[in-house]
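All protein chains but one are shown at their positions in the complex.
Presenting subunit A:
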Amino acid sequence: MLALRLARGARPAVQLRRLLVAAASAGTGFLLLCTMGYAMGHPDAAAAAALRLAWCVAPVAATVQFAVAVARTDPATRPRSGLSAIGLGPGRLMALSAVSTALSCTLGSLAALLAFLYLRGDLSGLPFGGGAASLLAADVPLPVPATLTLLALVPVAASVTGALVLRPRPARGGPAAPGRPGRPGGGAAHGRPGTGGDGTSAVVPEAEHPAGPDDAPDPAAGNAPGARPPRTRPGHPLDPHHPTAPLPTPGGLPWGSAVLAAGLAVETYAARGVPAPGGPALPGGFTGGPLGVLVGWALTAVGLALAGPALTHVCGRLLQAVRPGALRLLAGRVLMEEATRIGRPLGVVCAVASGAYAAATLYTGSRPDIGPLTALGALLVAGCAVATLLTAAVEARNARADTTAALLRIGAPAATLRSAAALRAGALFAVFGPLTWAVAELAALPLVH
């Protein structure tokens, strides 16, 4: 009930984010139900149905990633001093956030069910009802357990992952501490079923940061605290006036580039004997494409997501490199600090964009019959990736609200702060845009003879 009341009183921007989560969940649920409809209509084509189900992993992963990002940004579930005193501590707030995530996702699933039933013609009395009755196997009765399982997949996965990400953790400082609360930690990977599938970007959001504890000595080497031993000051979320230690430099660049190169190599090797155009099979036209190309694409995407934080950090370092003034100093240092938060969704967006570019290069003209469901899936993945990036940007802005207010109090012009933000965005675009384009060209090159 508390989750409902908090959800009702939220600001419009927060409601919009929750509505977007519901929409993404609705789209994913509808895709899953359509897969079931196809399987019911073609009992003999089990392989094709399984392939469609496997492709659904990508939208599910994107939706879960977006839902978790929104849950982390939700102001209702942030620790607040007053609420902690009446018993709403971090643990209870974690449960609250899981419930509200489940609420939005279930809302979306219900909408998907309604649309599915409507298109099957089960809901009589409506105009245009049953428009896709033949496609969705309207003559077969609906299997209720399968429907419920498929519809519960997204809400359960999203709320479990969100709860794991937002779970209260011991304060940072020990070598085993995984990160500050709210950082997408490695433990999240266990909460989601279906990551082991063969979707392209399915494993991307949960990709383990390969150099977690190994990086711990880095900040001590960067700015050695002199005579004082390196203090482990707990960055308590309720205490904005005690600054937290800077995050360790993200070290995913070697791993990321290695995985990226391996992906490109695998794909090139697998595409050698394939006649042009030999892209992997889309569910719209099942032609049995080479599996190696798909594995290569997945590896490329994982590599981009791994390298994202480190590349963002490098961007920030370059921005504040040589004798910086106030503008470049603010832009660069903040980018370095926010590298982990911004870089990972940014890497995912780049992976999705390069995949989209490669697919657009491959499938134009030669195979124009991309069905509406494939288009819906692609739209879901792309939309969720972009929305996650924007949500991460909002989260970063919220986290820096105190500092921004203090800067405005000492008379920093708001225009300077805006230019610093624009400079950050421009630097990221200047680095990640060409990178995405190059990766996409390389990915599409061996397939377009």
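Everything that follows uses one rule, which is that a contact is a pair of C-beta atoms (placed from the backbone, for glycine too) under 8 Å apart; a residue touches a chain by one contact, two chains touch by 3 or more; residues count from 1.
The rule is simple: contacts and distances are computed from a predicted model.
A.B. asks: Out of "Glutaconate CoA-transferase subunit A", "Paraquat-inducible protein A", "ABC transporter ATP-binding protein" or "NADH-quinone oxidoreductase subunit C/D", flag the one the UniProt entry gives for the chain missing from this complex.
C.D. replies: "ABC transporter ATP-binding protein"
A.B. asks: I'm checking contacts with the chain that's been left out. Which of A:P43, A:G89, A:P143 or A:P246 qualifies?
C.D. replies: Reading the full complex, the residue touching the unseen chain is A:P246.
A.B. asks: I'm checking contacts with the chain that's been left out. Which of A:L330, A:L362, A:L428 or A:A444 qualifies?
C.D. replies: A:L330
A.B. asks: Have a look at A:L19, A:A48, A:L407 or A:L445 and name the one touching the chain we're not showing.
C.D. replies: With A:L19, A:A48, A:L407 or A:L445 as choices, the missing chain is touched by A:L407.
A.B. asks: Where does subunit A touch the missing chain, residue by residue?
C.D. replies: Its contact residues with the unshown chain are 223, 225-226, 228, 231, 233, 240-246, 323-326, 329-330, 333-334, 336-337, 402-403, 405-414, 416.
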